[in-house]
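Below: one structure, written as structure tokens.
For this depiction, one protein chain was excluded, whereas all remaining protein chains were kept in their positions.
Our next item is chain A:
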Amino acid sequence: MLEAAVVLVLCAWGIATIFYQFKATSDAVARWNFLSLIPKWTFFAPRPKTTDYQLLYQDRRLGADSMAEPVEISLMPKGRVAPVLRFLWNPCKRNTKAINDITGFITNYKARHRRRIARNALALEMYVPYLVMLNYVSSRARAPTADCRRRFIVRKSFGHIRRDPPVPVLESNFHRVEALS
């Protein structure tokens, strides 16, 4: 009896995994995948990411027409592990992957709720990944002045070979931010 139950559960788990690989059925499976027990195996396919993201912030003075130049926040901290050592030790990858994931969440959300966001900007501004990014940028940027409004920008850059200039992927609204004590 126990044997049959275990085999049945594993079969169901396996079938759910197969359905999770297809675009048409993955959303239905994702609804039940709270603990990431059902994996997605389409590594770097069908369209791998061939760009990097840059994270920047830009300040604007209240009432002023002009904006300050965007300032980049380094996602690859100084003292980053040498490529040869990344074979064993690469803690940075979690942060860069997180920025990729969060950017993906926000751009997908914007595309899905375009009309709602156009009617009410709060629909986007209260979206958790958006708040995480704003909070992250605020904590890493220089302390703002009282009349400063700040936004974050995500740009796509083209790696070591292509010389094309970076392209904006995401620009937040301007927000009042407070210096962290």
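Following the convention adopted for this analysis, a contact is a pair of C-beta atoms (placed from the backbone, for glycine too) under 8 Å apart; a residue touches a chain by one contact, two chains touch by 3 or more; residues count from 1.
The rule is simple: contacts and distances are computed from a predicted model.
The protein name that UniProt records for the chain not on display, among "Branched-chain amino acid transport system permease protein", "RNA polymerase sigma-70 factor, ECF subfamily", "HTTM-like domain-containing protein" or "histidine kinase", is "HTTM-like domain-containing protein".
If you put the hidden chain back, the residue from A:V84, A:A111 or A:A146 that touches it is A:V84. Residues of chain A that touch the chain left out of view are 1-4, 6-7, 10, 13-14, 17-18, 21, 34-37, 39-52, 76, 81, 83-84, 86-102, 105, 128-129, 131-132, 135-136, 138-139, 157-162, 180.
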